[in-house]
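One structure below.
Every protein chain of the complex appears in place save one, which is left out.
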Amino acid sequence: MLRLGYDIEFELPAPVAMVALLNVHPSRVADLRAPDQMCVSPPMMVENFIDSFGNRCSRFVAQKGALRLSNSTLIYDSGIPDPVSPSAREIPPQELPHEALRYLYNSRYCEVDRFSTIALELFGSVAPGWSRVQAVCDWVHSKVTFGYQYARPTKSALDVFTERFGVCRDFQHLAVTMCRALNIPARYATGYLGDIGVPASPDPMDFSAWFEAYLEDRWWTFDARHNKPRLGRVLMATGRDASDVAITTSFGVANLKQFSVVSEQIINEQLAV
Amino acid sequence: MLRLGYDIEFELPAPVAMVALLNVHPSRVADLRAPDQMCVSPPMMVENFIDSFGNRCSRFVAQKGALRLSNSTLIYDSGIPDPVSPSAREIPPQELPHEALRYLYNSRYCEVDRFSTIALELFGSVAPGWSRVQAVCDWVHSKVTFGYQYARPTKSALDVFTERFGVCRDFQHLAVTMCRALNIPARYATGYLGDIGVPASPDPMDFSAWFEAYLEDRWWTFDARHNKPRLGRVLMATGRDASDVAITTSFGVANLKQFSVVSEQIINEQLAV
Amino acid sequence: MLRLGYDIEFELPAPVAMVALLNVHPSRVADLRAPDQMCVSPPMMVENFIDSFGNRCSRFVAQKGALRLSNSTLIYDSGIPDPVSPSAREIPPQELPHEALRYLYNSRYCEVDRFSTIALELFGSVAPGWSRVQAVCDWVHSKVTFGYQYARPTKSALDVFTERFGVCRDFQHLAVTMCRALNIPARYATGYLGDIGVPASPDPMDFSAWFEAYLEDRWWTFDARHNKPRLGRVLMATGRDASDVAITTSFGVANLKQFSVVSEQIINEQLAV
Partner (left out) sequence: MLRLGYDIEFELPAPVAMVALLNVHPSRVADLRAPDQMCVSPPMMVENFIDSFGNRCSRFVAQKGALRLSNSTLIYDSGIPDPVSPSAREIPPQELPHEALRYLYNSRYCEVDRFSTIALELFGSVAPGWSRVQAVCDWVHSKVTFGYQYARPTKSALDVFTERFGVCRDFQHLAVTMCRALNIPARYATGYLGDIGVPASPDPMDFSAWFEAYLEDRWWTFDARHNKPRLGRVLMATGRDASDVAITTSFGVANLKQFSVVSEQIINEQLAV
């Protein structure tokens, strides 16, 4: 069982419309063991909808002043790390499901058109399928250095490729772009990822980004940042890239004041108490 | 009545999977007066589907050698130019329909994140609504010079903004990006646009690009390239930008050999014959 | 009188060749009141030369381990702030001295070719000469927000123009580029700039960047970051942009460990002691 939650505070100089992707993904709703309800404070009308990527979104107009978005829920966790299937085949474009095709195309932070030759040069000789996606992850993981100071909102896959520094999202954008350039559908994913079964990170807990690649007959989780199967990943949203699945999108000024995320394993005793 | 059609030939050095957006948009199907059937030669199995943007797409695997895609159909045309509604209001983000929201976000050729201040500086003082979108079109139309030699596949709105040269798609990408940066939903559109009611262009007929902006309660046609209401526009597809609605997307090498488009007004006598 | 100095420490994982621009500019040597001698520790052979821009450079090969570069000197200061000459005329390209021409051209962080129209749109209607350069400074100063977290080595004028955040060097790169696009020679400058006659900055003292524009018959100091005449500016180097006048350029890995700069006014009594 995992306890999930967040506490996010903004200061708004004026009323502002916002869209939040702060719920567990519909594909994981059946695993919830407590309501997954974003609390908005001060209380206001919140409208929920499913976007064109299948994510659960919330919309509201926050008034001037402090705004707090928080949540605390429980979710069943299988205790099984990200599945690994080395025999998963690469599917030629003509056999892909229609809805996977759009994850072959360009997006803001994934300039597939600028990577077609580069990707082929780097990974064209790797056996297709799982091993090729894994080779992309290995490459990105080993070539890019992580650091919070390297984050910036406009950073694209090409920037990551030349600068070789970045945060979670940058690792995934580069890997997603390489996959698409190799005609493997890939989509950006965000969600909870606690330090379960791994050494605790010294960094404050944040939401995490990873990506999914379509192989054989389904989407599989890959993570070019951590590059090893992890426990307790809980998906919130998928899209073409970070622009599609921002945790919050504000149509006006919203100054972030405080931000914390919780994602931790709880044992039954704890739960009972 | 309009006669529409195209004749496109490729030479394929190897079999290649393709996706084509070469049908009239579902919103115009009721106006068709003849079948809108893409002929593929040599004949092969073609699968049709509707993509996530609502466009009618065709998929097939073309064999090595010559490939010809052609069509000829008839469509009812109202004889009314693109509607103009100066009183159409700008809708604040919180009141937009859910499905319009995605047309506020970044896409490959529309780097909204890099234009937020620029757009505000240029158009922030213009009255919101129709007049603001029109001001964007006027600006782009007057500042960018058209020329086929300036086309290139990787050209983004920022490139157009700095270079000031481009083709149809470049004009629309810049205008779409400015609109989105102003929180006005805007989407890229492609289709037929003949020289009806305007001096005949010396250039060979091609498909055209324009864009749609969401104002008041619907999407409206704008065209930063021609910047005046036109007769006989027939929509084929809309998407976030040119990457979403390429006429043909080839997952492999496809060398274009020949390309022609027809879009002409026919009078009843002609039709009868 | 100003006391100038610095103390910079690197850790070198392997021997590395370096070039340093850490001396006062030849144009200010006559004002020195103490030797301006960079101390290199451990001691090693240092070669001095004047580069193609007229700057005094030092070259050496540092051994593996700790490297310390330090200096402390005194320089006569007129006590007069940066000169202001509103009547300084803009010189048409044909009348510029030969050696000023190269400061009209593109450089790495100053993409003049991408700003020619933008600069004209923004400043074409401003009276030429001093007032136009000042208008560029005013614009950059008011539109760009300062912040150390926004520094990155690859940031160009176009990045600053779209992102609107940056450090000293970014402000100057944007202003330099605008000037050049207006056919006004402009060059990037680095040197000492203490908090003399202004409220003390809460930030640790660093070298500063400003720029020089050629008007009438000479180069004049402008500073788009501070945008007001300052006391106690001591020039170290000028070049096309930051790439030409890096404080230190390392041809291999050099990890910065410590960095401090001193630039302070001293009164005679202090000097006597």
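Letters A, B and C mark the chains in the order given here, with residues in each chain numbered from 1 onward.
As a convention for this text, a residue touches a chain if its C-beta (ideal position, glycine included) is under 8 Å from a C-beta of that chain, and two chains touch if they have at least 3 such contacts.
The structure displayed is predicted, hence computed values, not measured ones.
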Identified contact with the non-displayed chain, of C:101, C:127 or C:198: C:101
Taking the full complex into account, find the residue in C:4, C:19, C:160 or C:215 that is in contact with the omitted chain. C:19
Based on the whole complex, identify which of C:13, C:26, C:42 or C:93 touches the chain you can't see. C:93
Taking the full complex into account, what residues of subunit B touch the chain not shown? 149-150, 152, 154, 159, 162-163
If you put the missing chain back, which residues of subunit A would it touch? 111, 114-115, 117-118, 143, 158, 161-164
Could you list which residues of subunit C touch the chain missing from the display? 17, 19, 49, 51-52, 57, 59-61, 92-94, 98-99, 101-102, 104-114, 153-154, 183, 243-244, 249, 251
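Keep this in mind: only the chains that are shown with their structure count from here on.
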Mind checking the rotation angle between the two copies, subunit A and subunit B? C-alpha superposition, nearest 5 degrees is fine. 180
When the centre of a chain is set as the mean of its C-alpha atoms, what distance in Å lies between subunit A and subunit C? 42
Which positions in subunit A are in touch with at least two other chains? 154
